[in-house]
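Every protein chain of the complex appears in place save one, which is left out.
All chains are identified by letter, namely A and B, in their written order; residue positions are counted from 1 within each chain.
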Amino acid sequence: MTSAFRVVGLLALAAMALVPVLPLGAAQEYIWHVIIQIFLWSFVGNAWSLMGRFGLVSLGHGAFLGVGAYATVLLWNFFGMTPWLGVVLSVLLTVALALVISYPCSRFRVVGHYFALVTLAVGEVVRLWIVAERDWTGGSLGVSLKTAGTASGLWTLQFADKRVFYYIGLAAWLFGLWVWWRVDRSMARSAMEAIGEDETAAASVGIRVTRFKMGITALSAALTALGGALLALYLAYTNPDTLSGIGVSLRIVFAVVLGGMYSLLGPFVGTALTIALSEYLRISFGIKLIGIAETIYGLLLIIFIIFLPAGIYGSIRDALFRRRWARPQPS
Amino acid sequence: MIEPIFILEAVVNGILLGGVLALLALGLNLIFGVIDIVWIAYVDLVALCMYAVYFLVTLYGWPLWLAGLGAIGVGAGLGVLVHLLIITPILSSPPINQLLATGGLLFFIQSVATLLWSTDHRSVRVSLPTIEVGGIFISFSRLIAFGLSVLAMIALYLFLKRTYTGTAIRAVSQDREAIALMGARPQRLYIVTSAVGGAMAGVAGALLIIQYAVHPYFGGAFGPLTFMICVLGGLGNMVGAFFAAFIMAQVISVGGVLVSTEMGYVIAFVIFIVLMFVRPGGIFARRG
Partner (left out) sequence: MLELSRVTAGYGAFTALWDVSLRVNQGEAVAVVGPNGAGKTTLLRAISGLIAPRAGRVTFEGTELAGHPAFDIVAHGIAHVPEGRRLFPQLTVAENLKMGAFLPAARAHFHDNLERVYALFPVLAERSAQRAGSLSGGEQQMLAVGRALMSRPKLILFDEPSMGLAPVMVLRLFDLIRRVRAEGYTILVVEQNVRQVLKLVDRAYLLEVGRIKMEGRAADLAEQDFVRQAYVGL
């Protein structure tokens, strides 16, 4: 069973790696574009689920995404700093932010609804701050990445060819899966699951609650910031609503919950489906009926949450394997 | 240096804003306190009620006060619909799914509004004078909104305190099984709660439309603020939410005058986050 799985997985991976060299005709640029987005947003979703699966439901990942994206773009635009360094700095900045929030949250047991709403506030603070600092950030209009012109290439991480970003996206996604897998097999997972179930009990058997929570939050924030930076570099543009704020935070969480947050591939399945769905609706309705695509999207989200609470991938997997791998969900 | 009179004016405006914010927070907190679910889309329901007033006035020529009453009915109806269609199936789901289902509703309402009514900003124009008291200019419509919010809150208080159903609504959140032993139907109490919460959204919508223009993303402006107020006051704690609303309104109003509008909000949110750490259960939580 497992080896058959491995073969299928490797084949799928090979197919993904081959997409850019396939002749896809006129639509190829568009198809690459959609897949790159799926890779990058799945990566972000995976980062979110590192916390979400342990009951740390953050509605403020838009903040981490936004800091990562804006810091990278602004460092390049204003100081000409190579994104290689800019990404590192923006990730560090985001981790610092995450720790500042996570320490008191973990220390004072801000959990459940309260944690969700505190993180939501953090997301709003970052979004409003970005809007308020309009001299730098362009306010709600957003900011474009200054083009590198002839300096395009590896140093500036700007490429005329979308295929380069395709492989960057693929690599990022695989890296995210690897991190998830490592966490899944580590001691941290058992510790975090114990904490998620009963903090007092976990603390009483010697688990260092604050440290584990801060650690997983920092890791999640760092990956999210990296995702934000990559998205900003790829799109060469960022604005407070596409890469920050509640809407973005909710979309990340939706995709993950839709796919299934307790499984490795859940975030990918959820992200692929939501992006495919919104692209499909966008193309079918185009500009004829503005809002219809989002209307159907919102409706489907509600229906999915009500009828498939374990997520699509999670439900299918559970059905196939009779819940053999199913993890207990926090009640 | 900003003249003290402007700060005083900001304080007065903050109090007036606080009344409407308190109304929003009370409606949301009532639902949370009783049903234990945060309606992420609560302020979007308020926006729908604002649209209701707008169309009743502009399209059907209703007088404003009647349209306001209509909005209360619309709000109550929407509250019941949301409860029956979305909340009832997920009452025992994990909290995250409950948050997300109402979050999906947020997307849905915003996009339906865009679809039906475009992204135009719409307002009901009421030509009410601005009154001057000792050099401070106060908009009359804000004053009315404040007065009516206070009335609505008193009505809610009396309902919860004096009537059998209101007392049962407070009781069901403490012990769902015991209230059934008293002969009350928990399901029905939830529906009444949702209707009352929705009606509060209707009142708030009617009072907001005379001050602000409504558009599909109106909820984004007041939604997060309303959650912060509820958390700050203590989720489910009505008295706490009431005071928290006035505190937040002051910060936003005075901060807005001293720095800038956005920074007023940023300061309010930062204060919120800091206070959450000092008093995780809300500023008015009982210790121990």
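As a convention for this text, a residue touches a chain if its C-beta (ideal position, glycine included) is under 8 Å from a C-beta of that chain, and two chains touch if they have at least 3 such contacts.
All values derive from a computational prediction rather than experimental measurement.
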Chains in view touching the one left out = B
Consider the whole complex, including the chain that is not shown, and state which of B:Ala184, B:Ile229 or B:Ala244 touches that chain.
-> B:Ala184
Given B:Thr88, B:Ser123, B:Thr167 or B:Ser260, the one touching the chain that is not displayed = B:Thr167
On chain B, residues whose C-beta touches the chain left out of the figure | 164, 167-168, 170-171, 174-175, 177-185
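Note that in this section only the chains that are shown with their structure count from here on.
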So, what's the distance in Å between the C-alpha centres of chain B and chain A?
-> 31
Contacts from chain B onto chain A in the complex sit at residues 32, 38, 40, 86, 89-90, 93-97, 99-101, 103-116, 118-119, 216, 220, 223-224, 227-228, 230-231, 235, 260, 262-263, 265-266, 269-270, 272-273, 276-277, 280
Give every residue of chain A touching chain B within the complex, in rising order.
-> 52, 57, 59, 101, 104-105, 107-110, 112-114, 116-118, 120-122, 124-125, 128-129, 131-132, 245-247, 250, 253-254, 257, 289-295, 297-299, 301-302, 305-306, 309, 329-331
